[in-house]
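Every protein chain except one is present and positioned as in the full complex.
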Amino acid sequence: MTELTQQQAISRYAAQIGDNGLIIGHRMSEWCFKAPTIEMEMALMNCALDLIGQARELYTYAGVAGGEGKKEDDFAYLRDEQDFRNNLLAEVPNGDWGDTIVRLFFMSAFNNLFYKALSQSKDTQLAAIGEKSLKEVIYHLRFSSEWLIRLGDGTEESHARAQKSIDSLWMYVGELFTMSDVEKQLLADGISVDVEALREEWEHTVNRVLRQATLHRPQDDWAMLGGKAEGRHTEHFGYIITDMQYMQRRYPGCEW
Amino acid sequence: MTELTQQQAISRYAAQIGDNGLIIGHRMSEWCFKAPTIEMEMALMNCALDLIGQARELYTYAGVAGGEGKKEDDFAYLRDEQDFRNNLLAEVPNGDWGDTIVRLFFMSAFNNLFYKALSQSKDTQLAAIGEKSLKEVIYHLRFSSEWLIRLGDGTEESHARAQKSIDSLWMYVGELFTMSDVEKQLLADGISVDVEALREEWEHTVNRVLRQATLHRPQDDWAMLGGKAEGRHTEHFGYIITDMQYMQRRYPGCEW
Amino acid sequence: AKLEARFQQMVDDDIKIEPQDWMPDAYRKTLVRQMSQHAHSEVIGMQPEGNWLTRAPSLRRKVILLAKIQDEGGHGLYIYSAAETLGTSREDMCKALRDGKAKYSSIFNYPALTWADIGTIGWLVDGAAITNQVALSKGSYGPYCRAMIRICKEESFHQRQGYELLLSLSKGTAEQKAMLQDSVNRFWWPSLMMFGPNDADSPHSAQSMKWKIKKKSNDQLRQEFIDATVPQAEFLGITLPDPDLKWNEERGHYDYGEIDWEEFAHVIKGNGPCNKQRAAAYIKAHEDGTWVREAANAYAAKHAAQAAE
Partner (left out) sequence: AKLEARFQQMVDDDIKIEPQDWMPDAYRKTLVRQMSQHAHSEVIGMQPEGNWLTRAPSLRRKVILLAKIQDEGGHGLYIYSAAETLGTSREDMCKALRDGKAKYSSIFNYPALTWADIGTIGWLVDGAAITNQVALSKGSYGPYCRAMIRICKEESFHQRQGYELLLSLSKGTAEQKAMLQDSVNRFWWPSLMMFGPNDADSPHSAQSMKWKIKKKSNDQLRQEFIDATVPQAEFLGITLPDPDLKWNEERGHYDYGEIDWEEFAHVIKGNGPCNKQRAAAYIKAHEDGTWVREAANAYAAKHAAQAAE
């Protein structure tokens, strides 16, 4: 990668964070009218709302920083698969309630630390977004922790299912703590978050909740990478953008 | 509807028949790597191949008759939802193996009679397509009949499932035997098939197979209409075209 | 009979009936039926809207739709709670829906086929609902009235958002305008049916009016809705699909064409385009969620037991 100007790097960085929000928010929104109770459905819709809301702010800022006049919708609707730099964890299918909760838990435990750190960014705009998002993310973490504990410490079936969800999603955890090129570039200036440094506290949170849920933490085996660093996604991602972008691709340039 | 020239009507008619093939073929193709055995998978892929093959010939002819230079892919990839005039039966989701077999059986029992009649069309091109398609459709009918009998006369579970599939798809049967405006227009000239007249023999076939399958024919209650006459589809259809058309919409005008 | 007279007196005097008050069985039953149907409508109504969540054409619209769906869940919960004050549990009401014994507004048995339908549902369907609900908020049963007042506010907001969505289409390309017109063509008549049969064919209405469960007749409400909506349609530059629709100077109302009551009966009976699909999706969500609800109950029981030790 050729070195980017700081503004370009900030634009990419903001978009990358936004991608996580948009894609996981999209997945949550797929739960509409499919959740086990209305309350749970509303909670997921609420999370989706928060996460897509975060994406909107980040994309808007990415557009400003990028200096090419891009708007939030340009990021969501007019980029191709490999332009999205979300963590793969965000895009894997919802699976059952257990998978959805575990994904949200892993991600929220991360976001909690991440946005706390981002709110200290030297970039005041990112810091402001970080501070605002943090409040929302704390709720997501509480919601998903409570559910994970219920599932783990619920019935035999729910315990087994929750453990299976944890085991199958664990391979996506490592990517959360890898540094992309723009993150590395912006680190020295105190703009980006050192995500590698977040792992220890993340483990701490996760271990505590897992213990309470009577679930066990899998062995670290390997980490599946690709989304964040290179825009190399899973086969599931293509279906997300066919749905998401269809209207914009079908009716180019329209206002909605 | 304003009266169409005969060529325009023939174009619409060919496209309408083709839509059935494309959409049901698309649904079958969704079974790829999901069928209960390799043999069954191959059979479905083969049906999909036949049905989409029929659609290609019909679309090509629709393009010629329409006189606007449209090619087969224009029909599949560049029309909107309401332009597709398939029977709703073709578009409902695959469901389980029983649903898929029942749908294919209903449709093939119809196609068998339809293409036999079409092969007598005064339009030689349609007659030729009818004759060629008939051979393929006879195989689909045999394959789906045999499976329906196996399911109905198999285990208690398969019997119950097959009956449920029949009951739930029955409401889409009536539309097969309704005449669209172009069909009515072309009937006098001996070009289109009088599908209303096919119902009796269709019932005969279906009753015979259901009897052998120890399954019962549902009461005629009502028929869900809309796809064929007006291009008013189910909510499922939109997802078919987002997938199917995404590449063409994303990369307009490209050759592949 | 004395109780009944006192009850009717309260109603006549516009004193709200509260849960602890005596009420006739039929009053209670009518209210439970109506309120649960109303709550179910909020819940089932998420399905057509949910159909466009993943395909919303802008982030702003996607977020508005998410918020709307969330509100509808809240309305459902709120009305279930109000209905529970009449002694029927939410679980019983939901079971009746799963068993096909309870109804929801038939309008949700029509499919949301295009993005424009999301706007039309907001404008016409929520609009019709509000017309109903404003009347209901002046009804006799306290908890229901209070629910209606609160819900009406949010619904008005949704209606404006729906209208605004359509306004964008009306200012857009020819294709967008066509999408708008097509959507209104499909939803206009079903929206009018939301008010129920003509007064002449509405046998239960008299009693409901006397009890002030209903405050206005079906035809009155329908007329109000039409009168309010026609100018909005004109502003959108669309045609409402009723050749008989025209201003009647004398009546001071719009005249409108005959509603296809056969279609209405058909859809109510279960034969609308989406009845089976809606029921199946509702039941599937419930069944898929069984293990989750069981887990939550088991956990709660375990920890309640521990706390009691």
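Lettered A, B and C in written order, each chain numbered from 1.
Definition applied: a residue touches a chain if its C-beta (ideal position, glycine included) is under 8 Å from a C-beta of that chain, and two chains touch if they have at least 3 such contacts.
The structure displayed is predicted, hence computed values, not measured ones.
> Please work out which displayed chains the absent chain touches and list them by label.
Every shown chain touched by the left-out chain: A, B.
> Of the listed residues B:Glu30, B:Asp80, B:Asp181 or B:Glu201, which contacts the missing chain in the full complex?
Hidden-chain contact among the options goes to B:Glu30.
> Looking beyond the chains shown, say which of B:Gln8, B:Gln125 or B:Ser158 touches the absent one.
Reading the full complex, the residue touching the unseen chain is B:Ser158.
> Please identify, in ascending order, the residues of chain B that touch the omitted chain?
Per the touch rule, chain B residues meeting the hidden chain are 22, 26, 29-30, 32-42, 45-46, 48-49, 52-53, 55-56, 59, 72-73, 76-77, 96-98, 149-151, 153-155, 157-158, 161, 240, 243-244, 246-248, 251, 254-256.
> What is the set of chain A residues that contact the non-displayed chain in the whole complex?
81-82, 168, 171, 221-222, 224, 226, 232-235, 237-238, 242
The criterion applied here is as follows: only the chains that are shown with their structure count from here on.
> In whole angstrom, how far does the Cα centroid of chain B sit from the Cα centroid of chain C?
37
> Mark out which residues of chain B touch at least two other chains, giving numbers and ranges.
Expected reply: 242.
> At least two other chains touched by the same residue of chain C: list those residues.
Each of 55 in chain C touches at least two other chains.
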